[in-house]
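Excluded from the complex is one protein chain; the other protein chains are retained at their positions.
Should a chain be cited, it is by its letter among A and B, assigned in written order, with residues numbered from 1 in that chain.
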Amino acid sequence: MIKRLMAVDGVMAVCHFRDDGALVEGYGMPAGEQLVGLAKFAHDYKRMVQGNADQLAMFTQVNGWTPPGGWIVRGPAMAVCSVGNMVCVMDNNSGSLNEVMQELAEAARW
Amino acid sequence: MNIINELAAMSGVIAAGEYSYRGDRFTYAGQLDEEKARMASIMCRATTMAVHMQTDMMKSLNDDCGCAPARGWIVKGGNVSVCVVANVFCFIDSNSASLNEIVKTMRDKVPNQDGQLI
Partner (left out) sequence: MADLEKLIKLEHAQAAFKFSPSGELLEHRITAGSGLTATMLDLLSHVCVANMSIASMQARGWENMTGMQGFYPIEGFTLIGFDWTAVANGEYGVVLPNGQVDYEQAYAALAS
């Protein structure tokens, strides 16, 4: 199912990871090991963002931050975006961040 | 005497505690109340998770850099510092505690954490 995310403009790779960081399914990276690395990174980063959002909620006593819905790390040419247990790598110049996030959110509900 | 009580009894130590990597429990001893110890556990656990991710990533990006798996970390504040080894934390008064002694005690007595943090 997640293969169809590869059809979204700008998406270079996509993967679905388990709660322990293991790769469930992935496309777009040249080697299998890179997809495993992307899954592990996304899992670890999700956990870190979650930890920081929890602390923000704890210190501000405002609940609107947790649990976090997703995250984006944006570089000059590429971005890594994640929602739930889905993550994708995108090319900033050929894709729309809004569209990718919307598709990811939908895919995360499957 | 367990490591938490031993650390809490050391000179300059404000409090010591232990958190589970899953984030579902904590214990503590020293001059913190339950709520502050809970907050301290949440903060230390979050930083430990981040440090493990960072060192694992450094290792994978840079051969074996001698940094992973991480043993612990220290944050040095103006008057208070936090030392963490594995899942044990210690809040110390920077002016009256011996950082070397405290970290040595922690490194000697707290077992290494490897693999999944559970």
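Note that in this section a residue touches a chain if its C-beta (ideal position, glycine included) is under 8 Å from a C-beta of that chain, and two chains touch if they have at least 3 such contacts.
Please read all numbers here as calculations on a predicted model, not as lab measurements.
Considering the whole complex, which of B:Val13, B:Ala29 or B:Ala70 touches the chain not shown?
Looking across B:Val13, B:Ala29 or B:Ala70, the contact with the absent chain belongs to B:Ala70.
Can you list, in ascending order, the chain A residues touching the missing chain?
Counting only chain A, the missing chain is touched by 52, 55-56, 58-60.
Go through chain B and note every residue touching the omitted chain.
36, 39, 43, 46-47, 50-51, 54-55, 58, 61-62, 65-80, 82, 85, 93-94, 98-100, 103, 107
The rule is short, and it goes like this: only the chains that are shown with their structure count from here on.
On a C-alpha centroid basis, what's the spacing between chain A and chain B, in Å?
30
Using the touch definition up top, name the residues of chain A that touch chain B in the complex.
Within the complex, chain A touches chain B at residues 20, 37, 41, 44-45, 47-48, 51-52, 54-55, 58.
Would you pull the chain B residues touching chain A in the complex into a rising list?
Within the complex, chain B contacts chain A at residues 39, 42-43, 45-47, 49-50, 52-53, 56-57, 60, 116.
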